[in-house]
Every structure is written in C-alpha cells, then in structure tokens.
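As you look at this complex, bear in mind that one protein chain is not there, while each of the others sits in place.
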Amino acid sequence: MFELPSGAEIQGIIASVTASVGFFIPEIYLSVLFMLLIVIDLVAKGRKNNLLSITTLLGLAGTLFFIYQQNALPAGELFFGMYVLDKFALFFKYFFVLSGMLAVIVTMSDEQFEREVKSMGEYYALIVSMVIGMIMMASSADLLMIFLSMELVSFTAYILTGYFKRNHRSSEAALKYLVYGAVSSGLMVYGFSLIYGLTAQTNLLKISMSLAAHGYDPLVMILATLFVLAGIGYKIGAVPFHFWSPDVYEGAPTPITALLSVASKAAGVALLMRFYYIAVPHNVKSYEDILGIDWHTLLMLLSVASMIYGNVVALWQKNVKRLLAYSSIAHAGYLLLSIIVLDELGTQATLFYLLSYLLMNFGAFYVVILIANKTGSENLEDYRGLGKTMPIAGAALTVFLVSLVGLPPTVGFIGKLMIFSALLSKGSLYMWLALIGIMTSVISLYYYMLIPLNMYLRESGNGSDAKSMNPGMIAQVLMSVLMFLTIYFGLFFAPLSDFARYSSSLFGITLH
Amino acid sequence: MLSLIVFLPIIAGLVILAVPSSQKQIIRIVSLLAALAQGVLAVLMWRGYNPALPGITAGANGSALGSFQFVEKLPWISLNLGSFGSLNIEYFIGVDGLSVTMVILTALISAIGVLSSWTIQKQVKGYFILYNLLASAMMGCFVALDFFLFYVFWEIMLLPMYFLIGIWGGPNREYAAIKFFLYTLFGSVFMLLVMIGLYFSVLDPVTHNHTFSLVAMASQENYIKDAILGPDNVMWRYIAFIVLFIGFAIKVPMFPFHTWLPDAHVEAPTPISVILAGVLLKLGTYGMLRINFPLFPEVFHASMYVIGIFGAINIIYGAFCALAQKDLKKMVAYSSISHMGYVLLGLAAGNSEGMTGALYQMFNHGTITAMLFLLVGVIYDRAHTRQIEKFGGLASYMPVYAGIVTVAWFASLGLPGLSGFISEAFVFVGAFSSVTTRYIAMVSVLGIVFGAAYLLWSLQRMFLGKRRADAAYDLEIGEDGHEHIHFHDWKGKIDLDGRELAMLVPLVIITIFLGIYPMPVIGMLTSSINKLVQVLTPVVLTSMN
Amino acid sequence: MHSLIQLSIVVLLLPLLSFVILIFFNRRLPRRGDFIGVGILGTAFAISAYIFWSVVVQTYDPAFRLAWDFTWIDLGNVPGVGPLQIKMGIVIDNLTSIMLAMVTLISLLVHLYSTGYMAGDKNYGRYFAFLGIFTFSMLGIVLSDNLFSIYIFWELVGLSSYLLIGFFFEKESAADAQKKAFLANRVGDIGMWLGILILYSQFHTFSFSEIYANLAAGKFAMSHAWLTAAGILLFMGCVGKSAQFPLHIWLPDAMEGPTPVSALIHAATMVAAGVYFVARIFVILTPDALHVIAFIGASTAFMAATIAITQNDIKRVLAYSTVSQLGYMVLGLGVGAYSAALFHLVTHAFFKACLFLGSGAIIHAMHHEQDMRWMGGLRKHMPWTFATFTLATLALAGLPLTSGFLSKDAILAGAIGFAQVEGGGIFYLIPVLGFFSAMLTAFYMGRQIWLVFFGESRTHLKPADPHHSDHHAHDSHASHSDDHHTEHGVHEVSWNMRAPLVILATLSVFFVYSPDPLDGAKGWFMKMIPTPATVVGEANHQIGELPLGTHQPVLAGVAPTTEVSAPEVAAPAHGEAHAAAGAEHAEAGHHYADARQAEIVHAGHAAHYTAIYISSIMVVLGIGLAFVVYVFGIINPATTAETLRPLYLFSLNKWYWDEIYDATVIKGSMLLATMLSWFDTNVVDGLVNGIAFLTKKFAFANAGFDKYVVDGMVNFTAFSVNTTGALLRKLQTGKVQTYVVMLLLAVFGYFVYYYTRLIN
Partner (left out) sequence: MEHLAPIGLNHYLTISAILLGLGLFAVMTRKNAIVILMGVELILNAANINFLAFSKYNGGMEGVMFSLFVIVLAAAEAAIALAVVINIYKLFKSVDVSSIDTMKE
C-alpha cells in the first residue's frame, strides 16, 4: 500500500530528527527530571518528602536556564512539522515551568497533604510530567501532537486531582474530571478525524492552506469545528464547556486547583490561539461564506457567556475555592476577549493577562491554603476576623482579589487595560464586548469583596489570636513578595508587557 | 514639591507600618505631622502660584506642559506597541486654577480629618494607614494631568474608603461600604473604556504618539479625525461624554445616582464623613471640569440644559429630602446633595460667572460641610444618637457648640458674609445669565428657601426651646444653682474641648473670611476659568466644515 | 476718598465692632459691656448727625450725590464680556444721610432703653451684640451703591432679625417666630434675587448707577415684560422685609422678641428697609410694576388695619398697625408719590418706635402682661409714658399738627392724583382703601389708648392662667415675685427708658419737618427728596421691544431734554458727574422724564387739600367711633362682636392667613418632603440599587447575601443579576452525566445555529 522509504530518505529522516533534538532540550531535560524523581522516590522511600520537593524545585529552576538558551534559536519547525519552536512557545515554556514551581512551593506549605497522604511519592513527578505536557501543548503544530500532549496533561491532572485517595471530594472530583475529560477529548479527536478527512493533513499550517485552496463541505466543517472547540473549551474552562471545573476545583488538592486554573487554562489558551490563528484560514476573503462557521462569532459567544456566567454564579458561592473556580471561568472569558481581536496587540494582551493571572491567582490560592492550614476550612464564614489574626495573609489576599477584580494599582488592572485596549483599538467594532467585560467586572467586585468583608468587617467567633495563627516566616515572606510583585507590576508593568509583546510572534503567520 | 504633597501621607503610612500597633499616640502624631507638613507645603504652593497663567490646555507655544505650574513630568511607562506606535504613560502632575484650590482644600480637610480621628480607638494602626493612603490618592487625583495616572489615583481611593467605612463605621456599615464601592466602581469602569478610546484618538502634538496626557486631550486639534473618539465619530463622542459624565456624576452625587451617599455618610465614622463630603464629592465635579467638559466641548455645549436640569433637581430634591430626615447626619448628607446641585448648575451655565461660582462652591462646600459633619460628630460622641428629636434646648447648655453650629448652619444656608453665599450667588448669576439655563435658575432659587427651611428647623428642634421629655441627656442642678447638662457615659468636657475647637475654629475663620473677601480663592480661579470657558465655547470641528 | 465717605464707613463699621467685642467678651466685661454698645452707637449717631448736617442742612441740594467704590471680586477677562469686576461701594445722597441719622438715632435710643428693659437677662451682653450686628446690617443697606451689597446686607438684616426675634429661644413660640420670620423673608428674597439676576444678566453689573445708565440708554435686550418682572421681583424683597401682603404673616409673630427690638427692627428700621429699597430702584419700575406695587400696598394697609381693630395684645395691635402703615408707604411708592412715601417712612419710624418703646414700658411695668383687656388706668401711674404714647398715637392716627398727618396726607393726595391720571375706575380703589384704613387706624389706636390708660385697672379680671410658668419664660429675667397681678407693682419706668420716649415723641411733631402744619411739601424733607426721573418711563416703553441698534435715535428723539445720565455712560465716575446732572435737574424744576410721572405729581399737588379734608373726616370718624364704643359705651364691643361674629372672627384670626399658609405651603412642603424622602429610599434606591422587598421574599436568597447585598441592592439590576446567578447555578447539578449532556446540548445548539445559517 505504502512505498517504503529508501535508505537515503531514512538517512534524511534520522538527520532531521537528530537536528530537531537540539531544539528539544528543555523537554528532554524535564523528562529526565521526571524519571529522576521516580527513582528518588523509590530510593528514598520513607524519608522526609522535602528531598523530592526541593529536587523538583531545583530541577524546574534549571529548566528555565535551558529555555533561556532557546531564546537565541530561530523560530522553526521540528520533527517534520509536529512541533514548533517560536517566541510564543517559549513564553509558555517559561510560564508553565514557573507555574510548576509555584505549585511545588504552594504544595510544600499545604498541611493537608500531611493529613491526607502518607507519602508524596509520585506527586512531584506528576507535576513535572504535567508541565511537560503543557509545554508540548503550547508548542504543538500538528493535530496528533496536540492530541498527545493534551492527553498527557489530562491524565496527570486526573491523577493529581484524585491524589487524596481517602478524601471523598478529591476522588469524586477525579471521577468527574475523568469522565468529562474523556468525553471531551473523545469528541475532539473525532473532530480531528473529520478535519483530517477534509484536508488529508494533520499539520495546522497545511490544514489552513488546504482549506483555503480547496474548500470543503461546510456541514462537516461545522461538526469538526464544534467538536474541536469542545475539546479546547474544556481545557480553558469556558462556558458552556466549563461544567467540570467548579467541582474539580473544589475537590482537588488546592495546589492542583491553582495549577489547573492557571497553567492548564493557559495551555488551553495557547492551543486555542495556535489553532485559531494558524489552522483557520483568515486570509481568504470570503471564508465566512465557504466555511459556514465563523470562529469569530463562536469565540465571542463563548467569551460573553463565560464572563456573565462565571461572575453571576460566583455571587452565590460560600466556599472560597469554589468561588475562585467560578472566577476562573469568568477569567477565561476575559482571556478570550483579546484572542478574538486576532492581532499583535490582542496577543500581547492575552499573554500579559496570563502573566498577571499567574501572579494573582497563585497568590490567592496560596493564601487560601495558608488559611486552611490554620482554620481547616475553606468556607467564607470561617474567614471572619482573619484580618486581625493573620494580618499579612489578609492584606495579601485582599491585594490579590483586588487584582482579580482589575483595580489599580495592581497587575490585574493592567491586564484588563490591555485587553480593553486591544478591543478598542479596532474602533467601535468590539465596543459591546468591552462593555460586557466592564459590567461583569463590576459584578465580580461584589463576590471578591465578600472575602475581605468577612476577614475585616466581621469579628471571628472563636478566640484565636495572632500567635496561634502565624503561618510561619517563609510563608509570610513569600506572600509579601507575591503581593509586592502584584502591585509593582501594576505600577511598572513595562517589563511584563515588553516580554508579552516580544513573545507574541507565532511561527507560520504574521500578525498585524 | 507637588510630588511631596501627594506622597507625604503615603510615606507617613509606611512609617506607621513600622510602628507597633500598641503605640497609638505615635501613630496619630505621625499622621498629624504628615498632614500638617502637607498643609504647609500646600500653603507654600499657594503663595508661589501665579494666578495669571491659565492652564487647562497646552500653552500658546504648543508646549505640552501647557501653562501649568509646579509641573513634574517623568516618563513612567514606555512600551512599544508595534503598529500602534509606542504607549507612553507619564508621571505628569501639575496644577492650574482648577486644581490649586482643591489641593489646598484637600490638605486642609486631611489635617482636620486626622484631628477628628483622634477618638478612633479600634485598630488605630490599620485606620491611619488606610487614611493616609486615601489622603494621598485624593491629592493625586487633583494634580494628575495624565489620564492614566488620574484613573489610578481615582481607583486607589475606593479600597481604603471601603474599609474605612466598613470597619470603623456604624451598625449598617457593611451594606453602606459595599454600596459605596459598587456604585463608584460602576461609574469608574466605564471611564476606563473612555480613557482607552481617547488614547487611541489623540496624538501628542510633539511626539506624534498616542498619549494619555489630559493636556493634549484638551486641545481638539490633537484628535485623529476618524478615530473612535475623533471628531468624525459624533455618536461615540456623545456616548463617551455621557458615560464619563455618569461616572463623575455618581461621585458628585447627582440624582438619581445619589443613593449611596446618605448610607455612606450615616454609617461612616465622623472623619470619613468629613473627607467624603469635604473632598471626595468634589472629585466628581473636578473630573467634569478637568476631563469631561474640555475633552468633549461640543457635547458639553449640547448637554448644558440637561446638566442644568439635573443640577436643579439635586438642589430642590436634596433640600426636600433633607427636610424630611430625622437623623441629623442624614439631613446633612442630603444637604450635601442639594449643595452639590449648585455646582452642577454653575457648570451647566458654561460661563465664567457660573463656573467661578461652581468652583468656589466646591471649595466652600468642602469647608462648610466638613464643619457640619464635625459638629454632628461632636454631638454623636456625647449622646450616641443623632436623632434630631432626641435633643432640644442645647443652646442653653452648650453655648459655644451652639454658636459654631449657628455659624455653620447659616453658612450652609448661604447667608451673606459667609463663604457659601458668594458661591451660590455666582452660580445663580451665571446660570441666569446663560440663556440655556435661565429658567432652570429661576426654579432653582427655590432651593434657597427650602435650604433655609430644613436647616432652621433642625436648628430649632435641637438647640432652641427646652429639653424634651425623651432627650438623650439629663439635666442636673449644679452647685451654682444653674441647670447643667449631663450625657450618660460621656466623661469629657460638655461643651467643645480643645481638640474640637482646633478642628472647627480654622474652618469657621475660613468660612467667614472667604465670605467677606473671596479673592484669595477666586483670584486663583479666574484666568483658568476664563480659559476653560473659551475652550468650551462651541468649536466648529474640522469635519463639520 | 471724600471725608464724608470715610466717615460713613466708620459709621458702618462701628456697630460691627460693637458686635465683635460683645459676642466674644461680654462675659468678661463689667455690666456685660452694655456701655460699649451704647457708647459706640452714640459715636455712630454723632458722626451720622454730622453727615446729616453737612449734606442736608449745609449743602441743601436735592441732587447731592457722593459715591465711592472698590473692586471686590475681579473675574478677569471674561470671554464674551471683557474685563469684569464686581464692585462694592458707598453712595451718599440726601436720602442716605437722612436714613443714616434716623437709623443710628433710633438704634441709640433703643440701646439706651434696653439697658433698663433688659437688665438682669442672662444673655444681656449677647443682646447688645445682636443689636450691634443689626445696626451694622441696616446701615449697610442704607449705604450700598449696588444691588449685590444691598442683597448681602438685606440677608444680614434677616439674620439679625432672626437672632433678635428668637432671643428668648427657650420659648417655643419665639423659636417658631424667628424661623417664620427668616423663611418669609427668604421667600421675598428669592424674588428680589431673581430681579437682580435679570438686571445683571443684561448689563453684567450690580451697580445702581450703571444699571440706570444702561437702562436709560435702552440697552435692555430682553422684552419689556422682563423689565416689569424685574421690578416686581425686586419689589418681592420689599414684600418680605416690609411685611406686605402676602408675606406679612411674620411680623406680628416677630413680637415674640424683646420689645425694644420690636421698636428698632419691626417698626422703625428693618421693615422700612423694604420701602427704602423700592425707593432706590424706583427709577427702573415700569408703570405696570408700579400698579402692582400700589395695589399690594393698598390691600396691605387695609387688611392689616382691619385685623388690628380686634387684637388684644398691645404689641400685636402695634404690629398690625405697622404692617398697615408700611402698606401706606408702599402704596405711596406705587402711585408715584415717592417723596411722600419716604417722608412717611421717616415720620413713622419715629412715632412707631415711640409707641413700641412706650408699650415696652407698659409691659415692663405690668410685669410682662401684654393683654390690653387686663390693663387700664395706667395714665395715673405712668404719666410720661402716657403723654408720649398719646402724642405718638395722634401722629399715627394722622391728626393735624403731627408729623404723621403731613406724610400720610401727602401719600393720600398722591393716591388721588394717581387715580385721576390713570383714568379712575379700579384705580380709585387705592385712595379709597387708603382713606378707609386711615379711619380704622384712628379707631384702633383710640381703642388702645382707652383700654390701656383710661378706666380702672382690670388686672384682677384676668382668668387664672394654667400655663403660669410661660410668663416667666417670656423674659427670663422676670424672676420677680408672684404678686404681679396686683396693681401696686405698676410704676413709671426709669430715666433711661423715659428719655428715648420723650425724644421720639418730640420728633413726631410737625415743625421738625415742615413749617406748615398742613403741607409737608413745604418742608425740607420733601424738597430734599424729589421724585427721581424714571429710566423706563413711557419713552422707553416702546423701545424695549424694538430691535437692537435702533434705541439711540428713538430715545434722542423722544426725550431730548431728560437727564438720562448720558454723561455717566461715557464716564462712570459716579460722584461729580451725577451730582452735576442732578443739579441741572434741580435748576430745571420738576421736569420729569416721562409725561405720566409728571402728571401724577401735578395731580397729587392738586389733590392736596382734597386729601386733607377727606382724611381729617376719616380720622375724626375713627376716633369718634372709638369714643362711642369705649368711652361712652354706646355700642357694646362684646355684643357687636357677637352680632358680626363672622367678621369679628375673620379679623381676630388675622384673615386666617396663618392657617391658610399652614394648610397649603407648610403642610404641602412637608408632605412633599416626606413623599420625596420615601421616594428616595424606596424608589430611587430601589430602582438603581435594588427592590428590597422582592428580594427578601425571594425564597432561595441565603441569609448573608440577603443581608448585605440584596437588602439594599434590591433594585432591578442587582436583583436580576442575583436571580440569574441563582438560576444558572442550578445547572451545576453535581452529576457528571448532566455535565456531559450540557456539553452535547451546547454543541448541538451551536450546530443547529450554524446549520440554519448555512442552509439560509
């Protein structure tokens, strides 16, 4: 059926692969780290788990060095177009490694792990593998690669979500996540198969060219698009593909919630951007006519629904983690806003928003963990009076929440500013989107402020004092640093913004 | 120097951060020193201010600084945005006639607020940190000449205010605090959109980059014709104007966006009420003068009538609502609404007399209402109630207090010889002289009568006559055979004590002095206002030719 | 600066100094500092007398005018107007110097009198301080050269009146009265303020001379109706301050203040300020405006007189008589009898002050008994008071040989002349009401004299008073013994209270003002205060409606001979220029700017003797009636009152004005306030913020949320947001299969949407 490749071709393939490996060092390094962690876990069984966490932290930090080295490399395809290396991918490599590190740090402070599980075992290894998966998601340029990396992320996420095996909520979350995730990815891969059928291609760039050149059956395209969107939407947690997220976020160990809400969502965003920017042929003038489906409207609907739904339903939450889960749905909506603009400024805004979201959301979850360590609860009512007993935690959480609302002088404000700037740079075209974004962020103020309201405006029922509630020196320093950064980048955001702009170039297309 | 004025309170806040929370007196003194130093600097600035320079827009020679004074302009953020050129945000502050008096007012009210905060006992450290943050933000708003900077200061005010009302407020404080927060945020987020729209519509005349500079934005020739808020986009310019106006009107507060104010005032502790009424409300009208009107002069011109009507509604509606109040503080809060209506009416007149009146009224309302709230606080501290019918005959027992109340009340009702009169008079003079608002002015004068009605009535019920049967205090026959008043758990002096006098007497003196000789304030306004009126007179936009 | 100007400034500021010293330091001074008040007022009067001497006696020029001003507020180079300055200044002319002397004199006398009357009051020092600030404000009105500063002092007079009426603030009725006085005045003031605004909006100046010059030059760009409106609105200030119908209600209540205050403020000066102000703006009043003024004056005079005949409180009778007399003055101005009206202002000030001080002496002697029904027979105990009081009464009633006769007749003569010129008909109502009121005046004053001074003491007839303590509260220094029901406590007052009575009574005799006891026009006063030429007369009547630019020629054609102050337009150096123009006017005799004005004056002169005859008959009738009723007892007042019960009650209850205002304006305002307040809390707050009650009923609103957001945020917006949230969250069932169904539904929904789009 197929022609076997000749020797020369095989030589060429080997040479190409070897060459590609040179562009693949961070991923390889991380894989080594992953295996190392498993080995350490086996060898150092029974010892204190700090060894694992420190190794992970150092290992991830080391990755940053390799990623940094890739800055010098030119943008290009690897492994026969399966994989790309460009500034955009690099951004996400940094991003995921950083969020991995933050997740590790946050885990180290979380006392729930000591209560729930005997050994941290493969936990850190799984985090590393999730980071690998996410990095690959952001770098994939081929349907196959997309599918593989997404499943890698999903599988590790399932396990991590259910990591507290004896905890009902954690296990339930894992089950829900698994079922929902499996169906979503099943649909997506079915959609992939339809796209493959239409274009005979799996490479995004080639798909785009094929679609533009040959046209296709619109009905099939609609189905394919919707199936693919279901898969990506599930990763992003955008309405109406968000249903898994509140339950999973609530049930999962808090560091994993943070990782899912930030990194996994970012990976979805990266994938969406690459898919939307590259695979959908934008340069065909009448593409809306022949496509029968326009992504543009679709994403707008998704975005608006997410912003409204997330913010409105969050009003009713009494569990802080669940509240933040709904808030993360809303933030998915904000992220989508600037993707819709589909230009350089929009890309920059998205990337900037992700960075700010990393800072503030991880910060918020970190404080939530510290508070849960002391109070053993994530319920809103149990936050009463914490402003007095845990002053730094209270202040930090307030700053993070203010940043999530998008008020100056925090980085969250600049994020919103960039998004709305991107929208308004197109004149009045997207004004209504900006208006919805603005209105919903006012709504969000109410539920975010419920937390400071409980912490500061109400007195706690029990007589706990500041001494017994002290979260420890390291935690205080870390919170302070995150709080400082949130404000600092709110006032002097040029470095982040420049970085986001520098990273807003995707291989294969030019954005204007 | 201007930066120092703005950031002194924040520096004080940082110092306080380092002071252990048990050292309440040190914390208070640090705040007081900062406020006083700020006041001294403000006075120095006032002395050094040249009233001949108008400000408002760029100077005649096209200098981007305009004829602003005490200008400090530093690059703050500079970003390359590719096809959108470079994003330049500047730390650009300075004063002109519109802001210089407000700076002085802010410094004055901040210092008085610190004195008034002396009685705060709960979480003193946190209180003063937030207080100082608020003071800095307010000052920053008045001097910012970069829209971005303005917006940052504007929003920074919200959070401290939320906590100051929410933690140190009255029984219903949570509700009042979140209401204040939501309302004002609702107003300001739309401002964000307009700000972005303006950014894309305006080019700096010198660098030809997009800019946030309010000075550049105030000159219509800097607008890109077909940009979203450029002269061609009439509809969006109207929408932007309305949106901005509502944002500022919420702060003023203008009917029907005023309902947060009575709640916030009733729940807020005295010093916060003072700040709120004395300075924060002015930010609304200041924003209109600085941003809303000069940036959209043709829209302003078209909407003068509507603004005037809202002003009249504020005046009369506020007065009527005040008349019906049983809680003294609520009455004063509604009187604020009524008095801010004069400011709106003066602005709507769009001529020099009206605008002068409006700006002068902003200053006077700041001092007079601060006085009113301080006085309400004095009686509340003693009697723990503000219900008007729980008092009666106080004039016999607290003569000094009654005397100052009389001055304040009459200042509020616009008695000549006290500063409030001149500003109200000029508002009416301006509004009547403008054909647009003539009939509105004729209706609004009713406010003079009803203003007098509720103030005199409350004065009578609380201070005149004799003690009522259910009064919040007892009478005792003293050793000298005279009746003395006795509050249930008040240990301090019955009549005003030294600290209270130190807050009130300067305000009384200012009120009287400026009522007799207003030029120290008006003299600083006139050139700016005349220039502003010129800017606002309808310009024929290039596209309309 | 002219030395007279400097002196007048000193006069103006001296009472203020008295106020400042006394308000802050009265408790630290011996005798609470009353000597400072008296001393300062003495000085002020001395200087005023000097000014009066220099201006009226020495110069003796009807057109004397001296002006000085300074820039008070500089508005810079105003777009559309040019350099704009608000000026304050002082003008001295004959009227000013007369008023200055009159005000300081009466104030001095009242100060002196009060040292006796108010002795022992616990706020004695403060009382003198308040008198000081009142005198300052009143002098400010007199000296002002522009509308703005008049308005300022006008309001300050309102304030000092407020403070003095409510001097016994512990008494609820006093507190009510002071509030009522201030508010009624404010109502008048807003009219006045609008009038000022109309004039300012045209000329961008408040100065009288500039406004007149501009008006004379026909620069008034609005329609003529606006000018009439301006006049009527300015007159509203007078309606308030001079207690004209329909704002007269405050003055009788103002009698709650100490009696010397009533004499100073509510008889002689403050209420006269309204008339003075109308005189100042007389030249801009259009004929239509003057008609309104005349009718209001006439009806006030009549109405107050009818009320006064049934009042029992000695001060209330005087108060209504004051209202009635002020009605005469306003009537006089309205009919164009300018000089006569001002003449009456001055004469009335003296004799009415005398009456009030006299009544104060009586009240003082009677231990704060004010009801005439329980007086009687005081003639024997208080001869000085009786003599002066009677003399002043005769002046008020308008019997020949008194000052009141001269001035009242001049007004009535003017009224007759006016009615003739205007063509009779309804306009005859004005003199008719005037004469009828004169008869009533004579009647009620006769009644008063008889009830108070003649007959036997009726103190014992007084029914036991359940509110006994109220009398103590009235004047809190009245902590005398309980025996104030007995007659032996009544005795003549001390010298410091007697002297003012004598001085004032002396000033109520004709020779002070005119050598001819029958004709005031022969006196110096009428000569020195001639009717000024109108700037809006018939000549300008048409001009107001002509398009701009045609004014000058028309004006020049119609009224070439008038002293239209043309020089002033070019060179607004007020003093000399105006004086020169005025002098020319005086030389030319009574040449009036428009025919109407001249005709009225001439007709008034012609009607002089007619007026004398009629009014004398009327006065005699009135006094005769009083004798018939009270002295001879031919008609029993009680049975008459029974017979005419509706009329009697109508008069006794002051035409029910208080009740009418209470039912309409006050109740209406309060109702509106309550409604708006309710509206504010429930509707505005509800709509913008939330509809609370709906949300409260909302079944699944949980407690915390309900309490903190919904409660207030119940409006439509928050409500719908919350509801949406509450409904949407129900989608999150917790069952993973539902989630999958939702996912598929979403995909299916999108598919249907796009598929329909595709096939279309």
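Letters A, B and C name the chains as they come in the text, with residue numbers starting at 1 for each one.
Just so it is clear, a contact is a pair of C-beta atoms (placed from the backbone, for glycine too) under 8 Å apart; a residue touches a chain by one contact, two chains touch by 3 or more.
Quick caveat: nothing in here was measured; it's all calculated off a predicted structure.
Note that the undisplayed chain, when the full complex is considered, contacts A, C. Touching the chain that is not shown, out of A:85, A:178 or A:278: A:178 (per the contact rule at the top).
Touch with the chain omitted from the figure is made, among A:41, A:122 or A:250, by A:250. One chain is missing from the display, and on chain A it is touched by residues 2, 143-144, 147-148, 151, 155, 158-159, 162, 165-166, 168-169, 171-176, 178-179, 182-183, 186-187, 189-190, 192-194, 196-197, 200-202, 246-247, 250-251, 316, 322.
Contact residues of chain C toward the unshown chain are 729-730, 732-737, 740-741, 744.
Note that only the chains that are shown with their structure count from here on.
With centres taken as mean CA coordinates, the chain nearest to the overall protein centre is B.
Taking the mean of the C-alpha atoms as each chain's centre, chain A and chain B sit 44 Å apart.
Within chain B, contacts with two or more other chains are made by residues 174, 178, 182.
For chain A, residues touching at least two other chains, in rising order: 446, 453.
Per the touch definition, chain C reaches chain B in the complex via residues 72-81, 84, 148, 151-156, 159, 162, 166, 169-172, 174-176, 178-179, 182-183, 186-187, 189-190, 193-194, 197-198, 200-201, 204, 669-670, 672-674, 676-677, 680-681, 684-685, 687-689, 707-709, 711-713.
Listing the residues of chain A that touch chain B in their complex gives 344-345, 348, 388, 398, 402, 407-409, 413, 416-417, 420-421, 424-425, 427-428, 431, 434-435, 438-439, 441-442, 445-446, 449, 452-453, 456-458, 491-494, 497-498, 501, 512. By the touch rule above, chain B contacts chain A in their complex via residues 76-84, 123, 151-152, 155-156, 158-159, 162-163, 166-167, 173-174, 177-178, 181-182, 185-186, 189-190, 192-193, 196-197, 199-200, 227-228, 233, 236.
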